[in-house]
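The other protein chains are all here in position, but one chain of the complex has been omitted.
In order of appearance the chains are A, B and C, and numbering begins at 1 in each one.
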Amino acid sequence: MEGSIIRKIIIGVMGGAQFVTNDEEKYAYQIGKIIALEGWVLLNGGRSSGVMEATAKGARENGGITVGVLPTENASSASQYIDIPIITGMGLARNVINILSSDIVIALPGRAGTISEIALALSHGKQVILFRFEVGTWINYYIDKKQVLVANEVEQLRQLLIEEIY
Amino acid sequence: MEGSIIRKIIIGVMGGAQFVTNDEEKYAYQIGKIIALEGWVLLNGGRSSGVMEATAKGARENGGITVGVLPTENASSASQYIDIPIITGMGLARNVINILSSDIVIALPGRAGTISEIALALSHGKQVILFRFEVGTWINYYIDKKQVLVANEVEQLRQLLIEEIY
Amino acid sequence: MEGSIIRKIIIGVMGGAQFVTNDEEKYAYQIGKIIALEGWVLLNGGRSSGVMEATAKGARENGGITVGVLPTENASSASQYIDIPIITGMGLARNVINILSSDIVIALPGRAGTISEIALALSHGKQVILFRFEVGTWINYYIDKKQVLVANEVEQLRQLLIEEIY
Partner (left out) sequence: MEGSIIRKIIIGVMGGAQFVTNDEEKYAYQIGKIIALEGWVLLNGGRSSGVMEATAKGARENGGITVGVLPTENASSASQYIDIPIITGMGLARNVINILSSDIVIALPGRAGTISEIALALSHGKQVILFRFEVGTWINYYIDKKQVLVANEVEQLRQLLIEEIY
């Protein structure tokens, strides 16, 4: 019986909270959707804006479970598409929890907040997939080690996730 | 449609990791079970011992979702009954996350670790229910304010939870 | 030359932020003073109230160095008697840092916040000295192990500190 207990796969999706384009929101929604359809749990920063809101909506509207790790001391900042808000009260120190809790980290375009999450993921040895996001030459060291992969289309991303997870 | 999206109720259960009696483990299992049967999410410290293991087993074997907030940097210390491990890498600072993420905190007998969680919950204004646990006269201030309730039987605890949540 | 480099001894002093009596403030000031006169660093929660303010004032006015570990995201909440504010932005998760950074933890009377710090200190195996503070029977387990000592007068506390440190 216990052999049938299988921990859920958790996919972290990071990306901008502000200054997100319509295209980026559409991609974020689709990425949330494929995560849900594969039966994986979506984890993000939990707030009701930008990539966070769009991925959670995409996962939630397609039957997925959504976990949001919030920087605040209560859930009032949470997206309505988050099932399970994890309330840290720790500000950006929660970025580390996002990374450590994710089996794989996907990064969509963002500014310093998203860069910090990519960098923390790499410091912790996590697998990162950049989705349509140029982050500068410092990342080449990690691309060469295959710790960072790159995807430009949602189906390509889904294939990379499946290869990495199974 | 969006009106049908309802965030899950999260019940935190704290208690000893070591030196837990057989009776305490049985109670912990039953408390996990009633949480699952009510459709609530169980949240605890995630490890594979004592009250954590027993509540997660009780919830998991009765169809519930279990979230474990781990002190470690990876999931290898997690109970097999945890569906969604939240990995903090923050040691006992994760106790604050346990408290903030729980709509209500139940405390079974434990030592300093459990006392710290009760005290952090009270500092944050959270509702606490002590289950068969005497923690000393300092708690009376909070019992008088009804921030701390007391239960000695599982059915009594279930009634208190229902009154507080709905 | 390097043999002459000696890390500073850090004494943590915890206690109430609110509801502190005049007597408790006087004791707190004197405890800050003896810490400074011994050449030790005072560490506390950094804010400008209660035991924190009084111990920092006592240390600062007697030539000591004061470190305050703040829960906030900036130093505006800091006591004016803090030389070195450590800004965590982590709320009460900073209580763990107070404890881990202190070679010995002194606890004056307080409510849940102070209890959480005592409990976290004991969970981490730190030496605690209770100063005129009854915290309930749960502490007896730790008193029996001599992990908790008790002092009622400042001179007695100074003697205990010297015995523990040297």
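By our rule, contacts are C-beta pairs under 8 Å (C-beta built on N, C-alpha and C of every residue); 3 or more make two chains touch, one makes a residue touch a chain.
Just so it is clear, the structure is predicted and the values come from calculations on it, not from any experiment.
Of the listed residues C:Asn62, C:Ser77, C:Ser101 or C:Gln147, the one in contact with the hidden chain in the full complex is C:Ser101.
Only one of C:Gly50, C:Gly64 or C:Pro85 touches the absent chain when the whole complex is considered: C:Pro85.
Of the options C:Val13, C:Val67 or C:Ala151, the residue whose C-beta touches the omitted chain is C:Val67.
Residue positions on subunit A in contact with the hidden chain: 90-93, 95-97, 111-113, 115-116, 118-120, 122-124, 134-139, 141-142, in rising order.
Although one chain is not drawn, its touching partners on subunit C can still be listed: residues 2, 5, 7-8, 10, 41, 60, 65, 67, 69, 73-75, 78, 80-90, 93, 96-97, 100-101, 124. One chain is missing from the display, and on subunit B it is touched by residues 73, 88-93.
Note that in this section only the chains that are shown with their structure count from here on.
If each chain is reduced to the average of its C-alpha atoms, the one that sits nearest the average of all protein C-alpha atoms is B. Spacing of subunit A relative to subunit B, judged by their CA centroids, is 27 angstrom. Averaged C-alpha coordinates put the centre of subunit A at 40 Å from the centre of subunit C. Counting only residues that touch two or more partner chains, subunit B has 90, 93, 96-97, 124.
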